[in-house]
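Complex shown without one protein chain; remaining protein chains in place.
What follows is chain A.
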Amino acid sequence: MGVKAANVDGINFVPAVEQGVSEEEDMKVKKYLRGEAADLGALQDKKLKGQLAVREELYGKSAQAAAKAEKWLMPSEGGYLEVEGIEKTWRIRQEAIAREVDILSSRKQFDIVLPELGPYTLDLSLSGRYMVAAGRKGHLALLDMKNMDLIKEFQVRETVRDVVFLHNQKLFAAAQKNNIVLRFDFVLLLFQGACSGNLKLGSTNLVLRKGDCMWIINQCKILENKDLVQDLIDVGKSIKFIRNGDFQNPEEHGAAARLQFLNKHFLLTSINKLGQLHFQDITTGEMVGNFRTGLGRSDAMEVNPFNNVTAVGHSGGTVSMWKPTSAAPLVKMLCHRGPVTALAFHSNGHLMATAGMERKIKLWDLRKFEVLQTLPGHAKTMNFSQKGLLATATGSYVQILGDFSGSQEYSRYMGHSMAKGYQIRKVLFRPYEDVLAIGHSMGWSSILIPGSGEPNFDTWVANPFETRKQRNEKEVRSLLDKLPPETIMLDPTKIGSMRPTRKKEHPTKKEREEEKEAAVEGAKSISFKKKTKGRSKSSKVARRSKKL
């Protein structure tokens, strides 16, 4: 008897490890399935049903194949921070981490102190290898973060409000003020970062200033001016770019406060002091969209990486979401009772974090537009990492929040205090690295946050080890695949699907009868006013009542 029972048990027995493995596999497959399968039960068309069933099966197979291939294609493991006993992750300091990690990683912790020209704002290239830092007082620096190398440095001698990389590290845009030529107007300038080697810093400066003039000059056709032509030849590349790009008047951007770049659409987005939102196609120079938000000035602008919708946080506490092809916002949501100070999007596009002046940080589910969680605290700047950690910073303190319960409940993960008096302007997680870059009033710093970055990069998406040839090839490819601005919408998976046929609802016979009866009943109760002027003749009254 006992033997038998054991046998039966033996058949049904699945080792716990294997069960865990299969569950893990299911999770992986789910990731690649990109949503639920279509419901084919409601379909009438048998032929279509068959075709779709075949397709669904194919999707399932490919997702499984991708999940299985993960083992070989993605060998690197992500970073982690594990504590024992009464240790708490948020008590662990950067010095302790630096002692534990390898020497290559410990070099990623640094502080660059530049007290003169701050506060600094930052931007990182898609692969996370290059960084551009912009000091408010006109210092622009382009850095290679892998080799810890300064590639190029400019001093533009005017206020720089924001800086953003365009499609690769060769180009970046800076929102700055030109008080010489354009007379206290803020203009947007496009630099050829890392120009040809023989250009000196001084000459670059000079020419760039002349380049500013060129917007006006081009229109007046002062190319006869020999000095200017000589200058044009001198800077060759950068001027050529501007000329080829044939940008419209950059003044249109106005006093740009924040910049963003939609790299799939080649759209440069800016919001200016007056709350005007601009979308400019940088390949053609065309101004695709120019909208007045009308919701007050805004200090926060972010792009949702999932659908490339631009979100702007306003001083009235609303967050509005925009696409370049409509003058009205797609979404207008009241998030805070005070001005919105910072915005951040999770990479899956379903989670948004907003911070308001009234000491609240809120996490929103963008599928339902509902608050998931409200946390206390100020945040001047926020950023989500690839693995979903949220960095918030205010004053000189950076806090990292993490979702460890798996139910989108963010809790304290790590913290880092800068030296007292430093004002943090920008925090950014480096993609594909466990590093957080911080731009502050005294320069910029970099700290280690284990478990923040995606450990496996894709050579065709963003490659930190990109060679020049690969970069050139990718530029051409991305230009070929440039998306039209119409493809920006709240749900990008809708593209290519058919609008469901709306059936005209005919009233049933019963309904029609009822409607008729109701009308008759209604007509019966109408009492007509007696009208004079011969209408009240008894014969006519009789005829009228008969008609009814």
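The rule is simple: a residue touches a chain if its C-beta (ideal position, glycine included) is under 8 Å from a C-beta of that chain, and two chains touch if they have at least 3 such contacts; residues count from 1.
The criterion applied here is as follows: contacts and distances are computed from a predicted model.
The chain not displayed here is annotated in its UniProt record as "DDB1- and CUL4-associated factor 13", chosen from "UBC-like protein", "Glycosyl phosphatidyl inositol protein transamidase complex subunit", "propionyl-CoA carboxylase" or "DDB1- and CUL4-associated factor 13".
When the omitted chain is restored, the residue from A:T284, A:N348 or A:S417 that touches it is A:N348.
Among the residues A:G316, A:G415 or A:P455, only A:P455 touches the chain that is left out of the figure. Contact between chain A and the unshown chain involves residues 31-32, 34, 66, 69, 73-74, 76-84, 87, 92, 96-97, 100-102, 104-105, 108, 146, 264, 305-308, 347-349, 386, 432-434, 448, 450, 453-465, 467, 470, 480-484, 487, 492-493, 495-496, 498.
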